[in-house]
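The complex is shown incomplete by one protein chain, all other protein chains being positioned as in the whole.
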Amino acid sequence: MLRIANLDVVALSTPGADAISAALAFCGLTGSTSDGVAFSVMVLGAVTCCYTFGVFRLAHRRGVTARDLRRIAAFLGGSAIVLAAMGPPLVAYGEQLFSMHMIQHMMLIIAAAPLIAWSRPKVMFLRALPKETRANIGRSARRLRLDRFMRPLRDPILVWIAFCAGFVFWHTPGPYALAMRYESLGLLEHITFLLTSLAFWMVIFRSSMRGGPGYGAKLLFVLTAAALTDLPGALMVFAPRPLYPEHAAGVAGWGLTLMQDQEIAGLVMWIPGGLAYLLVAAWLFVAWLREAENRAVLPGARSIANVTLLLLVAPALTGCNRSRAEPIANFNGDPERGATLIQKYGCGGCHDIPNINDAEGNVGPPLSRIGNRIYIAGMLRNTPDNMLLWIREPQRIVPGNAMPQMNIPEQDARDIVAYLYTLN
Amino acid sequence: MTTTELDRVPEVAPRDYGSPLASKLEHLWATKPGIVGWLGSVDHKEIGLRYIVTAFVFLLVGGLEALVFRIQLAWPNQHLLSPAQYDQLFSMHGATMILWYAFPVLTGFSVYLQPLVLGTRDMAMPRLNAFTYWVYLFSGLYLYVGLALGSAPNAGWFNYVPYASRPYNPGLNIDFYALANILLGISTTLGSLNFVVTILHQRAPGMSINRMPILSWGTLTISVGNLFAMPSVTLAFFFLWLDRQFGTHFYDPPSGQPLLWQHLFWMWGHPWVYVIVLPALSMVSEALPVLCRRPLVGYTAVALATVLTMVLGFGVWLHHMFATGLPNIALAFFSAVSLFIVIPSAVSNFAWLATIWTGRPVFNTAFLFFVGFIVVFVIGGVSGFMTGSVPADWQLTDTYFVVAHIHYVLIGWNLFAVMGASYFWFPKMFGRMLDEHLGRWNFWLMFIGFNVGFFPMHITGLLGMPRRVYTYPDGMGWDTLNLIITIGSYVMAAGMLLFIVNVFYSLRRGVVAGPNPWDAATLEWSTPSPPPPYNFVVIPTLASRTPLWEDRLDEGPYRSELNEGMPLDHGKEVLGTSSLDAQPNVILRMPEDSLVPLFFALVLTLLFAGLIVKFWWLVVTCIGAGLLLQLIWLWPRSELRERRP
Amino acid sequence: MTRFHLGKGMPTRVVACLALLFSIIPAGALHAEAPLSYLVGYGMRARSIATLTWALMLISAVVVIVVVGLLLAALRRGDSFAAFAPGTQLPVARPAGGASWIYVGVGISTLVLFVMAIWTVVTLAHVANPPRTDSALKIEITGHQWWWEVRYLSPDVSREFTTSNEIHIPLKQAVEVELRGVDVIHSFWVPALIGKTDVIPGQANRTWIEADKPGVYRGQCGEYCGEQHAHMGFEVIASSPEDFQKWWDSQLNTQPGAAPEAAQAQNTFIAKCGICHTVRGIGAGGHLGPDLTHLLGRRTIGAALLPNTRGHRSAWIADPQHLKPGNYMPRLELSGPELTAVSNYLDTLN
Partner (left out) sequence: MSTVVAVSRRSLPVGSVGAHAIGWWGMVCAVLTEAALFGYLLFSYFYFAIQPRQMAFPPQLPPLWLAAPNTVILLASSVAVWQGERGARRDSRARQVIGLGVGFALGVVFVGIQLLEWHSQPFGLSSNAYGSLFFTVTGFHMAHVILGLLILLSLTIWSALGYFDRYYSAPISIGVIYWHFVDAVWLAVFFSFYITPYLGLRHGP
């Protein structure tokens, strides 16, 4: 048994901890601060290069949009926060002050992770690979049925459990003391936070059109997680005794007592942390209403969701199999031309459209099986003429909705409609 | 979707309340005549009215209690009531008003109105709805049996331990309170669950979540809030009861924690404050625009404010505990957070002001009540803002200033809104208008009486009068003010009396209302007044938030379809729709009237009676009977499914 | 449709009357003698809190006036309708411009809240911890149902003593108060000196008081604690440090045994009262009720219930349950001579 500062706080046996430490060392995560930092910088640098390369390739393909720039900024910002949180000044302070340590955690969980998750790293990393490799990955992913193994990473319930469990586990006094004592475990602690919270925020940013939960469920997801992760903070504030005596030496230099340090730490977790979740909840709520306003009616939403679950192989699937296109009766339009026009007008920036290159937008509803739907824009009956009207003058029909008025000439719009009606 | 033999393409029929279809639906949905039919009714309108009437009875009883002890407090050193009697009266007053009036009356309005505004025919779980009403009624009776036996709660409505623990409070008083609260908690939780399912699952087609009336946002928000908050208080009372009767050590000092009670209580108590005002605010947001002849300003902002208020409400319970010796650093943080909770309320407030400013108001009684409500809302809001500041709260807490604050919040935000809503929806419920002339008198008496009665409490509070004192010495500077307060409270009571007179008068003599007397915009006004048992002869389809105003508001090219829709007349059927877009996805079969809910509620109450007198055989029998009834209740019944061809 | 003229109707008059009520009552009340008022502070802590409270009140009043003013203006401007005519429709419209109300209103509110949040935190930092002085006087206060036990602490244990319901403090000196609970929750509160701090069993809370003007300040239990919560007062007496020292020294004296002619009275007292009350120096050592060693030196009895006169003392002993129903001092059923004897003995406790 380990005795730290006269308190029997650790019941894990030392050999066990040493074994973990040794295992980490074996993987290259050796135990000194500078090495840890160097390692983090290395990994982050490699990752950032990879991401940037992906962005360049994407830019080469179709030009860079403002949204891409925002995503890049988010990724760089997120990486910078990770670096700051795990870099020298904060790490040193975090060893002295418990509250500083909690600030590090909060930076990782509620600042860096959401930024990185929002920047869609996976798509960009895949882009960084040559097309054939990507196709190969897609194929082997399908062969290995990788999606079955990936699914738990997206399952909201499992992610929620992992996120909360990781958070609670590392904030109990024993594991915390171990992480303070062994550098490698400290790194593991922070990696756990980063990965679980990445998964957490990815669930939040994954559109329900792509198999993510609906906004109502997301609200519940965020708020319950907020309650559970605020709990350790609340307990730190209420505790009338110091729970983390490792910092006894560190706090003195700051003119604080152990208790004050612990109270501040608890409040850091509780209030700014809670506030961040609250803002996310507010955003989700507004997005919920907006989605309801914008979204077309989807009788087959569930099955579409299942189809698009295979994000990984989606790039590999593009560009094949367009032969089913046939013209609609009593409607003058050329589906083949429509398909090229869809690319020209950039419909794919907002919509996920089957069999169109790069059409995997996440703004509007996916257009799979649009030919079968009952309504357009939630209100128009789905007829070719109504769709024509909608494509040409969306703002007249639903003022203020997100679909831009693009002044598409009538014949172009007809061709687009003709293509869309092949999707059934 | 593949079609199975259990699927059906619903017919479409025209809306005609005089057609054979209507009489078929009437036959299917109407409550059976006779006392048994009445007891077994699961019609949400019937149950909603029962809720409202019962809650108003509790309001009157709670008000009478207050009138009695206001005499005691009118002058210094009075001995009309002994301290023990006074303590029971003020505790009963608080408990009755906050728990047995304020929330149930809103539940009543929600139970009555929600299916109507959502365009459906009943709550999602009609028998559960009946059950929650019975349990609510019995829990109130249970509490008042305690009063009749001289064992009413006497530790204030928030019932702090250790004073509420057995060594300091040996009678059955607190046990009655604890068990009645657990019973009420069961009713509240199940009722909330019913609302969540109804609102998320049974809206009219086309009523996507952004087209939901604010009224439904209020109910949905607090129902979800209740699901998370209610267990806390139920648990707190359960611990207390165990401590008192089985010698556990949750709250008693050597190893227990007195502050645990306060944490658990306020973790529920603060959200509860929002639970009993948000639906009232949403009623104002719904009715006020109609009387201002325009849609509400800032629909999304108000809906968001409603939700955020509830969420924030869960994070600030500590501001009821500023004086309990929490660390100063924590106090600073929580003080700031408590101040900022004012912001969502400000959103609603300015939305109403803008609605009046840019609208063309109609000056009737309902409107007056809403205007009075806004005035009181602001005063109650700023006094809350004052108590949110920790150093000031150290002085203000537990004085009459706080008493003034909670009455401005609970009477102002709840009762004034409820009165306005009563004037507004009475014609829908009974087909006749409430009398306007009596209504004016009613409003001005209540408004003046309320302000004369409660505003001076701020001052007595600032002059240091502690709350919950059965009497006070003279020479403290409180004498005149207390007399004014007592006079005000009687004026307000006279106003309330006038309301009752108005109700009874108007039920017989009121002007016949017609389906839509206010020319309002939402679905409940598209059916006759009072609505037939099946609410809508055909299910409407929506294209906007204001289906009845579309032509006049120029809502874009699309119009709601109210004149034809699904009749769903193959049995007691309603339409289930998706929770986001409200697309039809299932035809649901509703259960028939049933006595099982009443019996189950009776068994549950008997069980609690057994607990208080410790007749364990009764408890065991009731558990057995309850399980049996559940088995009957939940038996998979083929009539709720489509028969195979 | 007729215009509804708000200006000619009852509403304006009523609103004016209410406004008058809202302004006259406070003005009148502030002139009244109010011992528990905290609108004026006499110590550093109470003063900064009073300033903050006044600021909050002022802002609140401004907010109420602005909002009610806007409301009244909204009611008076533009068109309105007198009533709904049965069977007809009133026009509806969706005039623009409403949303800016929310932005502006919420923006201003947020600004005000922000300023007040900062003021609050600054005040809190100012009053939360006692100023660091070396010679801090420490007292330990125990809340009982329904009286206050006060123990003066000293590094020299022989200089410690216990009294009740009356706290003497030296002027302009921070006095640390440690609060202990033994039965239920009470709250220690001297409005003119400091806000409430709860007295919670099983937990030691701390606060501090300081007075900068000699005088008697009334205190009161702030948390509902049972039947006699109303009568759980106390007094804080601030005097010059010299007077305070003198008082302390005098409190250390024990009571000499009674002279032979008064021995009967003393024995009656010990027999009837000594189980619950202490008088240091004689054989009365009970701890259930207040220490009576220097009873005559106090201004009040029964936790600031009655002035400390012979008549009130006798009445109290004869029937405490009438004066303070429910309190833990039983009706002793003393005979006339016994009552006189006890009363006589109490008169000697100087």
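Note that the chains take the letters A, B and C in the order they are written out, and that residue 1 is the start of every chain.
Following the convention adopted for this analysis, contacts are C-beta pairs under 8 Å (C-beta built on N, C-alpha and C of every residue); 3 or more make two chains touch, one makes a residue touch a chain.
Every value quoted in this text rests on a predicted model; they were computed, and no experiment measured them.
Asker: Quick one: which shown chains sit in contact with the chain that's not drawn?
Answerer: Spelled out, the missing chain touches these shown chains: A, B.
Asker: Using the definition of touch stated at the top, determine which of B:L227, B:I343, B:L595 or B:A625 touches the missing chain.
Answerer: B:L227
Asker: Out of B:H27, B:H79 or B:H249, point to the residue that touches the absent chain in the complete complex.
Answerer: B:H249
Asker: Of A:G77, A:P173 or A:P272, which sits in contact with the chain we cannot see?
Answerer: Within the whole complex, the residue contacting the unshown chain is A:P173.
Asker: Pick from B:V111, B:A130, B:L264 or B:M492: which residue touches the chain that isn't shown?
Answerer: B:L264
Asker: Against the chain that's been left off, what residues of subunit B make contact? List them.
Answerer: Residues touching the hidden chain, for subunit B, are 1, 3-10, 12, 124-125, 128, 189, 192-194, 196-197, 200-201, 205-206, 227-232, 234-235, 239, 242, 246-250, 254-257, 260, 263-264, 267, 541-543, 550-551, 557-561, 564-566, 570, 573, 575-576, 583-589, 627, 631, 634, 636, 640-642.
Asker: Could I get the residues of subunit A that touch the absent chain, sorted low to high?
Answerer: 7-12, 169, 172-177, 220, 227-228, 231, 235, 238-241, 243, 299, 374-375, 379-381
Operating definition for what follows: only the chains that are shown with their structure count from here on.
Asker: Among the remaining chains, which ones contact both subunit A and subunit B?
Answerer: Expected: no chain.
Asker: Would you kindly tell me how far, in whole Å, the mean C-alpha position of subunit B lies from that of subunit A?
Answerer: 39
Asker: Among the residues of subunit C, which ones contact at least 2 other chains?
Answerer: 203
Asker: Touching subunit C in the complex: which residues of subunit B?
Answerer: 82-84, 87, 155-156, 160, 162-163, 168, 253-254, 256-259, 293-295, 297-298, 301, 323-325, 328, 331-332, 335-336, 339-340, 342-343, 346-347, 349-351, 353-364, 371, 374-375, 378-379, 382-383, 385-386, 389-399, 436, 444, 447-448, 451-452, 455-456, 459-460, 462-472, 475-478, 480-481, 484, 511, 514, 517-519, 521, 549, 552-554
Asker: Within the complex, which stretch of subunit C touches subunit B?
Answerer: Interface residues on the subunit C side: 4, 6, 10, 14, 17-18, 21-22, 25-26, 28-29, 32-39, 48-49, 52-53, 56-57, 59-60, 63-64, 67-68, 70-71, 73-75, 77-84, 86-102, 104-106, 109-110, 113, 116-117, 119-121, 123-125, 127-129, 145, 181, 183-185, 187, 191, 194-198, 200-203, 205-206, 220-230, 325-326.
Asker: Inside the complex, what are the residues of subunit B that reach subunit A?
Answerer: Against subunit A, subunit B makes touches at 1, 200, 206, 208-211, 228, 263, 300, 303-304, 307-308, 311-312, 314-315, 326-327, 329-330, 333, 337, 543, 556-558, 579-581, 583.
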